[in-house]
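In this view, the complex is presented without one of its protein chains, the others remaining in place.
Chain IDs A and B follow the sequence of writing; residue 1 opens each chain.
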Amino acid sequence: MSIEAQDLDLLANDNRGKHQLEAGFDLLGWDEVTQGSVLASFEGDASDVAHKKSEERTYSNYNSYTATVASWRVIKPVYNRDICIDCQNCWVWCPDTSIISRDKQMLGIDYDHCKGCGICVEVCPTNPKSLLMFGEYSDLGESLADWPEKKKKEEK
Amino acid sequence: MAVKFDLNEREVWDGNYAASQALRQADVDVVVAYPITPSTPIVENYGSYVANGYIDGEFVMVESEHAAMSGCIGASASGGRVSTATSSQGFALMAEVLYQASGMRLPIVLNVVNRALASPLNVRGDHADMYLGRDSGWLQIGAFNAQEAYDLALCAFKIAENPSVRLPMMVHQDGFITSHTAQNVYPLSDEAAINFVGKIQPIDDMLDFSRPVTYGAQTEEDWHFEHKAKQHKAIMDSKPVIDAVLAEFKELTGREYKRVETYDMEDADVAIIGLGTTVETARVAAKNMREKGVKAGVVAIRCFRPFPLEEVREALKNCKAIAVTDRSSPGGAMGAFFNEVSAAMYTSTNRPIITNFIYGLGGRDFSIAEAERIYAEQMAHIEAGHITTDIQQFSGLRGPKLGFFRTERS
Partner (left out) sequence: MAITSIKNLKEFSTNNDRFEGAHTLCPGCAHSMIVRELMNCTDDNLVLAANTGCLEVSTAVYPYTSWDTSWIHIGFENAATAVTGSEVMHKVRKRKGTLKDNDAPVKFVAFGGDGSTFDIGFQWLSGAMERGHDFTYICLDNENYANTGGQRSSATPIGATTSTAQAGTHSYGKKEKKKDIVSIMAAHGAPYVAQLAPNKWKSMAKGFQKALETEGPCFINTVSACCTEWRFDPKDTIHITDLATDSLMFPVYEIIEGHELNILYRPKNVMPVEEYLNAQGRYRHLFKPENKHVIELIQSDIDKYWDMLQRREEARV
C-alpha cells in the first residue's frame, strides 16, 4: 500500500479542519455576532446536501467540519488498505464521522476529526486487523512496515 | 380560505375578546397555549375561530405554560406568525423560556392579562407578572382598556416582526378590570387589519432547507456577553419602529398611542405616573384636582420595555412633585418603576420630589379619592420643599400606616 493513496486531503473540502476548536475563530464584537446566536451550516443553497459528499459541499465557517480536534489524540488509527475487506464496520460505528468511505470502499481516516478512541480498530474483523493504533507522531510508512502478520487460529 | 367573520363598526367586547379578535385578524398561524385565569378566553376564542373555520391556523393546547412558550418558540423559529396568552403563575412557569424566545430573536406576541403572583393565591390583577418579565428581553406595551388591547395586539405583530427589531413582544392588560369588562370597541375590517399588520417575513427559518440553521447554540464567556449586548441594543433600537408603527396606526384609525402618554401635563406641578387601568382613575382625579386649583397631571408608561427614559424625563421636566405608583410587591426594595423614573429624573436638570406608592396588590381597588389624596400630599411636599412623608408608602392598605425611608433633603 502506498503512502500517497492515503493522502486524505484529496477528499476534503478546502476548509476542513482549518480552525483549532478551542481557539475558535476570531472573536467578534457585539455588532458582528449572528442575530439570535443562530448558526447557518452552509454558504449558499444547501437544498441537496443529503445527496452531496462532504467534499462537494460549501460548508460555512460555523460548521464544525471546518474545525479540528486532532489535538485531542495521543494515539491514532492507521489504515492498511491491503488487508481491508470494506465491511464498513468502522464507518458505521465511528463516533466522529471520521471514516472516509466512498462507493462502498473504505478509503481512510479523517485525521482532523478523529479523536483516537480506537473503536474502529476494535470492530475491525480482519486478521490481522486493517486498522491499528499507533502513537500520534508515528510515521505512516514505518507503521505499515511494522504491521503484524496474520495470527493463526490457536494464537488468537 | 377562512370563513368571513361579520363585524359591526362598533362592538361590545371585553379585553380578552378584543385581543383574540386581533389574533384572528392578524392571521396568526399557530397558537400554542395553556389556559389560566384571567387570560384563558383569548386562546379559547382563537381555538373556536379555528374550529369554525374563521381562521386557517392551528391551535395546540399543551400540558403547561412552559410547554406553551416552548411550542411557540419551535413554531416561530419555523417561520410563521405565532401568539399566545397567559397570566400570573403561568407567566412564572414560562419565565425560563421567555428568555430563550428573546435570545433567539423570535417575534412571538404574548398577551399578558396581568394578575398577582402567589403566595397567597390570588386571581385578580396586579403587575407582579409583568414585573417578572421586565429583564426578559421582551418588548412590553400596556393596554389600559379593551380597545387598546385590540389595537396594540395588532401593532405588536408589526413591531415585533419588523426585520430590524425581531424581538418578542408582550401586550399587557389588567386582569378582570380590562380583560372581563365589556366596553365599546371599534374594530378594523379584516382586510384593513391584515393590510396594516402585513405578512411575516421569515428570518433564519428552520423550514427553509436550502439554508439549515442551528438555534440555541451554547455561548460561554467568549461569546455570551456580545450576544446579550447585541440583543439589548436591538431592544433600545426598537423605539423608532414602535413610534412609526403607532403613527401608521393613527393614520389608519385616528387613535393615537405614544410610548409615554401625558394627560394634563402642560402646566402640571404634581403628577401621578403609572400603568394600566390606574391611569384612567388618576385622570379623573387630576381633573377633580384642577377644579380645586391644583395643577395636577398624569403620565402613563405605555411602553414599559424598552423603558422610555428620555420621554419620561421630557414629560416630567416641569413637574415639582411626582408620585410613582408600583402595582407589584417590591420584596424589600423600592418599587422597580420608582427606581426607573427616579433614575430618569436624577439625570434631568429638574430634580423633582419623587415618592413611591405601592398600591392595588391582588386587585385591590385604586379609588379616585385615594388618587386625590396622593395629589394633595404632593402639594404638601412642594410647600415644604421636601418629602414630608415616608418615601415609600403603601396605599389603600388596612391596618397601621405602612411606609419606609425618609428624605435627607430639606
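Here is the rule we use: contacts are C-beta pairs under 8 Å (C-beta built on N, C-alpha and C of every residue); 3 or more make two chains touch, one makes a residue touch a chain.
None of these values were measured; they are calculated from a predicted model.
Asks: Which listed residue, B:72, B:193 or B:268, touches the chain dropped from view?
Replies: Result: among the candidates, B:72 touches the missing chain.
Asks: Please give every residue of subunit B in contact with the chain that is not shown.
Replies: Contacting residues on subunit B, toward the hidden partner: 29-30, 32, 56-58, 60, 62-64, 66-67, 70-80, 82, 96-97, 100, 205-210, 212-220, 223, 227.
Asks: In the complete complex, which positions of subunit A touch the hidden chain?
Replies: Touch with the absent chain occurs at residues 17, 21, 24-25, 34, 37, 39, 41-42, 46-47, 49-54, 57, 61-69, 72, 86-89, 91-98, 101, 103-104, 110, 112-119, 121-123.
What we mean here is this: only the chains that are shown with their structure count from here on.
Asks: Subunit A touches which residues of subunit B in the complex?
Replies: Subunit B residues touching subunit A: 103-106, 166, 203-204, 209-217, 219, 222-223, 225-227, 229-230, 233.
Asks: Show me the residue ranges of subunit A that touch subunit B in the complex, using the header's touch definition.
Replies: Residue positions touching the partner: 24, 27-31, 33, 35-42, 45-47, 49, 62.
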